[in-house]
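Every protein chain but one is kept in place in this view of the complex.
Coming up: chain A.
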Amino acid sequence: MNLSKKIVLLGHFGVGKTSLIRRFVDSAFSEDYLVTVGVHIKKKEVVVNDTTFNLIIWDVEGNTSIEKARSSYLLGTHGFFYVFDVSRPETFENLAEELKYLEENFPGIPYTLIGNKYDLIENDTSQDYFTQHHIFKNCKFTSAKTGNNVEEVFISLVSKLL
């Protein structure tokens, strides 16, 4: 069985959404920040629990809030990633509202919270901040740069789509 699933990455600009997809789909990374205008769509096949998933990943341009995103981009989404940058507080200071918006407007659609650029705070006391706040309880931390945890977060979201 081949299942086509639409995955959308949301979050502020510059948090590394494009880099996460590039790491996951092409196993590549670039330090340069190139802004995403509009949407890029990539495809990758993954097998989870003997099921083949055809992931169609929507790399949406960054916005300070989901409300500002073009609503048509979110139509028919099967799973969301909400990505923030662990080194830039402005990208996670309104998390509660953002996640509430997702839950209210896309009920039943699974999402995963991702704290990207974790390599920047490795061996850093600011890690404590994320362990102390309840909102980060189910957050997954990734580094598109090192590749750490990237594959895992995609697979974990897909397994929620089963």
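Here is the rule we use: a residue touches a chain if its C-beta (ideal position, glycine included) is under 8 Å from a C-beta of that chain, and two chains touch if they have at least 3 such contacts; residues count from 1.
The rule is simple: contacts and distances are computed from a predicted model.
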Listed names "(2Fe-2S)-binding protein", "Mycofactocin biosynthesis chaperone MftB", "histidine kinase" or "Cytochrome c-type biogenesis protein", with the criterion being the UniProt name of the chain not displayed: "histidine kinase"
Those residues of chain A which, in the complete complex, touch the missing chain: 4, 6, 13-14, 33-35, 37-43, 54, 56, 58, 61-62, 70, 72-73, 75-76, 88-90
